[in-house]
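Below you'll find the structure I mean.
Yeah, one chain of the complex is gone here, protein chain that is, but the others are all in their spots.
Take a look at chain A:
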Amino acid sequence: MDTDDEFMSNVSSDEDMIQDDSDNEVSGDEDFGFDDEPDAYIDSQKDTEKKKAAYEVSFKVYEPTDVQKQQDELVNEVNMILDISKEEAAILLRHFRWNKERLIEDYMDRPSQVLDAAGLSQSSVRELKIRSVPGFACDICCEDDPGLESFALKCGHRYCVDCYRQYLSQKILGEGEAARIQCPSEGCNLIIDARSLDILVTPELTERYHDLLHRTYVEDKDTLKWCPAPDCENVVECAVKKKDLDRIVPTVACLCGHRFCFGCALNDHQPAPCELVKRWLKKCADDSETANWISANTKECPKCNSTIEKNGGCNHMTCRKCKHEFCWMCMGLWSEHGTSWYNCNRFEEKSGVEARDAQARSRISLERYLHYYNRYANHEQSARLDKDIYHKTEKKMVQLQKESGMSWIEVQYLSAASQALQMCRQTLMWTYAFAFYLARNNLTEIFEDNQKDLEMAVEALSEMFERPITSLADPKLKVEIMDKTSYCNKRRVILLEDTAQNLAEGRWTFNTDFSGSSANAGTSTRR
């Protein structure tokens, strides 16, 4: 009966999991049933589940106390099931990288091997105490003074107290190690226990030790990552595995507002997959000299040659001197940019006629790179400039509110617009890195159309943003900005969704091989 019951309960829980998977793809979250997440998190989670778009991944954000609670719960569980001390349970869990199921299974099968491999002593009845042993000589420092105080871990390896202290502080402070500090004896893999540590070192060192232990929990689990934002101590949980990274770009958002890639911890780089991003950033770093002139803030007016400085994110330039309107990116007529003639994002591959010799070919390949780099760098720069303008505007709006009596809520639309601009430019930026590596086919055309639509929407919004403060109070412009904002967001989702779907189904053709041995590539070229 017992086994039958167990069998039945297993089946039902499996079924639950399958159902779970089918409606929201959250896996493994039954391990941590927290019902008290902050509201902001629940909202974003609900959104994700509702749409379940191809470009979105499920994730959870934990605050430091949640992380501690998870660890404690796992330790308590193992402590109860296996009837070992909490500390030993923690050491075993760390050894099994917090895989509770595997730990319990292995331990049931062959307990002594598991304890051995994890660095736990099986001779439990040794007294842990500092004392002086007659005739003792320390094998580390070679001191043999009578009365020399010494200590032995559970394995019995005895050294003088000073040597133990120096060893532990070298490990904890010097190397930032905690979970895997072994006995100082050559060949002994016993892991230092917290009780011995308490006897041997100062409370400050013990505190640092526990800090480090706390960190290893996150570092040991592949499904957890620290939010890389400076001063943020939150942890994000996401089930996307390393091997999936060529099929999905797992952007996650921390409670602190930072959006980053769970795969590589860089800032959000959708729609480009991690490996492509790595390659692109390396290329940009290698070719930085060639491309440096591009990030310059000034260019010459194509008509009258007077110097034009760019100080906002918008690419629509008007020469102060001759009033010529042109595009900052391609230097072409602006009048052609608002129409179906818009062709600014596309690189025209020149036909093979002039590409006969190697020199011409390398020139074309450089031009091609510069086309994409140009636009990539420009969106990065424009995002910064847009943000500057927003901060300036925000200040002025506060002033305006005082004077005109508008309420704060009424100007929130500007903040929403600014956020949309940032996000869309971040996406646009990476579409150019993505496009650089795309082989040309009809999918590319659709991609470029989406890119063009998003870019046009972004530039239009960016332009409205630069209007003088007084006209921003105009209710008509406000409605226009709100419309444009939601349009930009919509275009961004369309582009991301299309790209992510094709990526998941492996339909993109790249002109570079991203699969396989990127790690080996380094060594083989080094000669």
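The working rule: contacts are C-beta pairs under 8 Å (C-beta built on N, C-alpha and C of every residue); 3 or more make two chains touch, one makes a residue touch a chain; residues count from 1.
Quick note on the criterion: contacts and distances are computed from a predicted model.
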Choices "Adenylyltransferase and sulfurtransferase MOCS3 homolog", "UBC core domain-containing protein", "tRNA (adenine(58)-N(1))-methyltransferase" or "Guanosine nucleotide diphosphate dissociation inhibitor" - which one is the UniProt name of the chain not shown: "UBC core domain-containing protein"
Selected from A:85, A:99 or A:182 as touching the chain missing from the view: A:182
Option touching the unshown chain, where A:77, A:116, A:143 or A:480 are the choices: A:143
Residues from chain A at the interface with the omitted partner, ascending: 139-143, 159, 162-163, 166-167, 170, 174-175, 177, 180, 182, 184-187, 523-524, 526-527
